[in-house]
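Every protein chain but one is kept in place in this view of the complex.
Let's look at subunit A:
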């Protein structure tokens, strides 16, 4: 099997996300694009899984706690073979399809439905506790948004992770600096996020969330307790047309899609 470079996978995932933005319903564009490198490193380098056997017992688990970024997750699952990219683009929001605007567990590769914020860390703690009790070593990765860290249930769950030294658990925060109503700093500051994660007992590192090598190294570093990775990212990253300031939600017309794809270096039909 030919190894596709991770950079190429990231570019293809972004291409799919842009196509989903150009459907009649659009997508949470900024936060889908900001986490592409996180998902590429997880699925392409770190995690064990079988795309044709999504419930494989030895798989590592990915929980997208920021479930509004469904387009980003679906596009990544398509890139890694869980679903078909063309089927995803054609049936996104189609009557009866599983591709809803917030993450749907009916999509292969999705462990839990999310979209209401503040659930992923607790679900991940539960998986890690459950695997430990069964003496299994499966790892669990939870991707949160920085705005989402306003939800208290995340912090409840991290206390439990620390108390039980859940080294199988990694929480990644996609710190893109934006949330629904505007800049996170202007609404509910997460400036002390790294310090707070550490104070809650999480082994925490801060990395450039678009640096594939830095992310991979952080995820592979041995750790004897629960780990957090604060990934500094930009909304709309990777699409030059958006200049790293992608909108929280967008519905593209055909011309916007053509320009966005062109700025990715894509020749559109």
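List of remarks:
The rule we apply is simple: a contact is a pair of C-beta atoms (placed from the backbone, for glycine too) under 8 Å apart; a residue touches a chain by one contact, two chains touch by 3 or more; residues count from 1.
The rule we apply is simple: contacts and distances are computed from a predicted model.
Note on the omitted subunit: UniProt lists it as "Transketolase-like pyrimidine-binding domain-containing protein", one of the names in "Amidohydrolase", "cysteine desulfurase", "Transketolase-like pyrimidine-binding domain-containing protein" or "Branched-chain amino acid ABC transporter permease".
Per the touch definition above, the residue from A:72, A:124 or A:238 contacting the chain not shown is A:124. The chain not shown here is touched by just one of A:60, A:79 or A:111, and that residue is A:111. Only one of the listed residues, A:35, A:157 or A:231, touches the absent chain: A:157. The chain not shown here touches subunit A at positions 105, 111-114, 116, 118-119, 121-131, 133-134, 136, 152-153, 156-157, 159-160, 163-164.
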